[in-house]
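Here the complex is missing a single protein chain, while all its other protein chains stay put.
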Amino acid sequence: MQLLLDVISWVLLTLGGIAVLVGGIGALRMPDLYTRMHAVSVTDSLGAILVLTGIMFQAGLSLATIKLIAILLFLLLTSPTASNALASAALIAGTKPLDEPDGGNTGAGR
Amino acid sequence: MELLGLFNYWVFAILLMIGFYAVIAKPNLIKKLIGLSLFQAAVFLLYITMGRIDGGTAPIFSKAADAAIYSNPLPQVLILTAIVVGISTTALGLGMVVRIREEYGSIEEDEIAEIDRR
Partner (left out) sequence: MTILFGIFLLTLLVITAMAIVKAKNLFVAVMLTGIASLLVAANFFLLDAADVALTEAAVGAGISTVLFLSALALTSDRERSRTKNRTMSLAVTIIATLVVIYATFDKPRFGSPEAPVHTHVAPWYLEKTPEYIDIPNVVTAVLGSYRGYDTLGEVFVVLTAGIGVLFLLGSGRVLAPAREERSGTTRLRHHLIQRVVGRLLIPFILLFGLYVQFHGEYGPGGGFQAGAIIAAAIILYSLIEGEDHALRVLPQKVLLGLMAGGAILYAGIGVIGMLLGGNFLDYSVLSSDPVKGQQLGILLIEAGVGITVTGTLLAIYHAFAARSS
C-alpha cells in the first residue's frame, strides 16, 4: 500500500515538474507579454495542483494534508487574479498585443 | 563533501560582493539601496549557515522526538532582529530618496553632486 502511494506521488510530482518546465520554456519563447502570461498560467494552475497533490499523498491523512489543501485553494484563487491584474495593468499602461498580419482579426487583441 | 559545505560560504562571499559592487559602482540611489539589501541578505545567509547542525531540525520541541538534535537557535534570534532592522533602515532610506528627488529633480549621484556645486 505504501509503495502504491509512493508511486502515485512520484508520478504526480514528475508531471508537476514537467508542467512547471513547460511554463518556464513558454515564458522564454513566447513573443509577447500576453502570450507569455498565458504560458506561465500553466505553471500556476496545473503545476501547483499536481505538485501539491503529490505532496498530499506523501503526507497521508494528517493535519499537514488539510494545510496543503488550504494552500492549494489559496493559490488557485490568487494566481489567476494576479495574472488578471497584471494584464489589466499592462493594458492600461499601453502595451498592445501583437496582431496577426493576416487582417482577419476584428480587434480581438485590442 | 568538504567542498559541498564550503559552497554555502562561497555563495555568501559572492553575494556580499555583488551587493557591495552595486553600492559603490552604481550612481542611482535606489540601485544603491537594493545593493545594500542584497549585502544584508548575504550576511543573514552566513549566520544561519553557521547555526546548522548535521542531522538537526528546527529548534522547536515537539512531542514526537524527545532526544532529537536541534539546530542552534541563537543565530536565528539575531537574524530575526536584523531582518526587521534592515527593512526599517531601507524604508528610511527610501523616504530620503523621495525627498532628494523632489529637491534636486534627479536620483543620480553625479547629477546631484553637480547641482550641489552650482
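Letters A and B name the chains as they come in the text, with residue numbers starting at 1 for each one.
Here is the rule we use: contacts are C-beta pairs under 8 Å (C-beta built on N, C-alpha and C of every residue); 3 or more make two chains touch, one makes a residue touch a chain.
Please read all numbers here as calculations on a predicted model, not as lab measurements.
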| item | value |
| --- | --- |
| Touch residues of chain A, complete complex, unshown partner | 74, 77-78, 81, 84-85, 88 |
| In chain B, positions touching the absent partner | 2, 4-22, 24-28, 30-31, 33-35, 37-38, 41, 44-45, 48-54, 56-62, 69-77, 79-81, 83-85, 87-92, 94-99, 101-102, 107-108 |
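Throughout what follows, only the chains that are shown with their structure count from here on.
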| item | value |
| --- | --- |
| Whole-Å separation of chain centres (CA-atom averages), chain A against chain B | 31 |
